[in-house]
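With one protein chain removed, the remaining protein chains of the complex are shown where they sit.
Note that the chains are named A and B in the order they appear, and that numbering of residues resets to 1 at the start of each chain.
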Amino acid sequence: MSDDGFRPSLDPREVPEPIRLAIGTLIVDCAAAIDGGQLERWPDYFTEACVYRIIARSEFDKGRPIGFLTCDNRAMLGDRIRAMRSANVFQPHVYRHVLSPPRILGQRAGAFEVETSYVVIRTAIPEGAMMVFSAGRYLDEIVLEAGTPRLRSRTVITDSDSIDMLLVMPI
Amino acid sequence: MSDDGFRPSLDPREVPEPIRLAIGTLIVDCAAAIDGGQLERWPDYFTEACVYRIIARSEFDKGRPIGFLTCDNRAMLGDRIRAMRSANVFQPHVYRHVLSPPRILGQRAGAFEVETSYVVIRTAIPEGAMMVFSAGRYLDEIVLEAGTPRLRSRTVITDSDSIDMLLVMPI
Partner (left out) sequence: MSDDGFRPSLDPREVPEPIRLAIGTLIVDCAAAIDGGQLERWPDYFTEACVYRIIARSEFDKGRPIGFLTCDNRAMLGDRIRAMRSANVFQPHVYRHVLSPPRILGQRAGAFEVETSYVVIRTAIPEGAMMVFSAGRYLDEIVLEAGTPRLRSRTVITDSDSIDMLLVMPI
């Protein structure tokens, strides 16, 4: 078969149990910090030097690194959250991530590469209208720092080409 | 960081494997009983003395215990199902829970505290229209009774403030 870019999961026997569990915990905890509105926690799930970007699938597939957003280190993630807090005194929406079980794809340069499909449901407050805000996948590089798993890189690849231009919330 | 109420997962090494698996199984089986329409099974996933409530996130966050619904023991759960059966001879909707991997947050008074994000898709029968019926999270207290995991308490925290007033289906 020609190279279509598909990456199957690693044989689970190649991933030690404690690492598999640590990876799974990191991914759900990171989403819980966003959904719970405890956004100041969110940068803690990244390494000091890190990459966080949100990019449309069509751009990602063309190999274009032009995303909706790119942050190059943990401090930028914190800046982003502070900007969001000052812009949105009263939060008009809440978010809910629902995640598939993560796929551990490989190891590279000391990190585990992990892909996780997500859907984010946005609920308007107080009216309660719900909509699919984003669907797509995370492509992560996860390292262990003194036993604590952290994101060295997270690429959020959105299935949709368009995204709310006023987006300030991390996905 | 100030206390923002965020609760990270327990270190997975602190949760014995059989307990982790038993918890995961309970949560998906309980949802399957609802989605499969085998609602008489649903109370079996609770302890005899139990709490089941559905509450809007905005109320929960304010510490108000006023929910859409509260049941105080397993018998009340059964009553609820019987009332639903008699009111809805022909079920006009079916439900589908899709759940994130559960987060085991801690242990308290002999129970594991577990949080699980969910989305429920409701499909109208026979037309087939689908909608997001509810998104939110379960906050559970799970105990082992003679090796069988059961919900001592389930709080369904809905992201939306409003919910179908004719709601009779458990979430």
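Definition applied: contacts are C-beta pairs under 8 Å (C-beta built on N, C-alpha and C of every residue); 3 or more make two chains touch, one makes a residue touch a chain.
Since the structure is predicted, the reported quantities are computational estimates derived from the model, not experimental observations.
Participant: Which of these touches the unseen chain: A:Pro8, A:Gly63, A:Gly110 or A:Gly147?
Facilitator: Looking across A:Pro8, A:Gly63, A:Gly110 or A:Gly147, the contact with the absent chain belongs to A:Pro8.
Participant: I'm checking contacts with the chain that's been left out. Which of A:Gly136, A:Pro149 or A:Pro170 qualifies?
Facilitator: Only one of A:Gly136, A:Pro149 or A:Pro170 touches the chain omitted from view, namely A:Gly136.
Participant: Quick one: which of B:Ala32, B:Ala49 or B:Ala75 touches the chain that's been left out?
Facilitator: That would be B:Ala32, which touches the missing chain.
Participant: Identify the residues of chain B touching the omitted chain, counting contacts across the whole complex.
Facilitator: 18, 21-22, 24-25, 28-29, 31-33, 35-36, 38, 40-41, 94, 96-99, 101, 119, 121, 123, 125-132
Participant: What chain A residues would touch the chain not displayed?
Facilitator: So the residues of chain A touching the unseen chain are 1, 4-6, 8-9, 12-13, 57-58, 98-103, 115, 117-119, 132, 134-137, 159-163.
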